[in-house]
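Then we have subunit A:
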Amino acid sequence: MTVGSVPLWEQPVLRQTAGETLRPGSFELTDRGADLLGFAPGWKILDVGSGLGASVNRLRSRYGVEAYGVEQSIRQLEQASDTSNLVQATGDSLPFAGGSFHAVLCECALSLFPNPGAGLAEFQRVTMPGGFLILSDLFADRAAPAEPGSCAGRAMPLASIRQQVECNGYEILRVEEHTVLLKDLAARLVLAGGGSEKECGCAGRKGLGYYLMIAVKGY
Partner candidate 1 sequence: MEQADLRQWERQCIQEETPRCVAACPIHVDAKLFCSLMGQRRWDKAWQVLAKTMPLPGVLARLCDAPCESACVRKDAGGAVELGELERYCAENAKPVPPPKPLPSRGKRVAVVGDGMSGLSGAWEMARRGFDVTLYSSEPGRHLREALGERLPDGVLERELASLVTLGVRFDKEMKVSPSVLDSLLEEADAVFLDSDAISSDLLPAEVPDEITLGVPRLGLFVAPKGEASPVLQAAAGRRAANSIERFTQGVSMVSGREREGAYATRLFTSLEKVESVAPVAVESDSELTARDEARRCLQCECLECVKVCEYLRHYKSYPKVYVRQIYNNESIVMGTRQANTMINSCMLCGLCETVCPEDFDMAEVCLQARRTMVEKGKMPPSAHEFALRDMAFANGEQCVVAEHAPGADASEYAFFPGCQLTASDPDGVEKAYADLRGRIGNVGLLLHCCGAPAHWAGREDLEAETAASLVDKWEALGRPKLIVSCPSCVKTLRHQLPDAEITSHWSLLRAIGLPQGIAGGGAFAVNDPCAARHEPLMREDVRALLDQMEIAVTEPELTGQTTECCGYGGLLSEANPQLAKRVAQRRAAAADEDFVTYCVMCRDQMARVGKRAVHLYDLLFPARSRCACRPSPGYSDRRENRIRLRERLLRELWRKEMDGETDPADAIDVSFTEEALEAMDERRILKTDIRKVLLQARNSGKWFVHRETGRFLASFRPSIVTYWAVFENHEGGYLVHDAWSHRMRIKGGQP
Partner candidate 2 sequence: MSVIKVPEIDSVDWSCAACGEELVRRPVELEYLDSQFTVELPVCPQCNMVLIPKALALGKMHQVEQLLEDK
């Protein structure tokens, strides 16, 4: 979903509507993942696709964890209020030693990877044995024609996502559906948007959902 060459997630309307986080649900799913896993001070957490750094700040302020963020877009990093815990890099080439983190978090970003499998392999590499993966993103009930660069166009069926995660050294602990958050964001985008932005195609398309997945890396 684009207008001109600026992806939706970099447009002001999304920032304004979704809050500082650029995805459905704001911090709801971040908190849910953190609560389910019992994040505690001393944990090291990596947020891949950290955008403006809101989740990183949230995890530090609320959960007291040592959270760091990796963001590919320089434009986003420039807009972040505080970059002391953020690093510019792509998700499939993480500038960290193996086994550095207790958990890797990737919210509403994996579907934008040109090669999600390579991304998952990197996540797994930098995670400690017995550490976790928290994924939240779109999924599709049927294969969608890819609209280059859009979130919705890249959505995969849940079964393929599961397979990819498992193929990269993870055991899936839990999958939850949170599609209602998606519809809520789409509705707010419709209301907030003026005439010039095209409506977000997400919730309007049938068979599109939003998931939260928690997986553990084997020992």
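The rule is short, and it goes like this: a contact is a pair of C-beta atoms (placed from the backbone, for glycine too) under 8 Å apart; a residue touches a chain by one contact, two chains touch by 3 or more; residues count from 1.
Candidate selection criterion: all candidates are chains of the complex that A comes from, given by their letters.
Source: prediction; values computed, not measured.
As listed, 1 or 2 are all part of this complex, and the one touching subunit A is 1. For subunit A in complex with candidate 1, the residues that touch the partner chain are 35, 38-42, 56-58, 60-64, 66, 81-82, 84-85.
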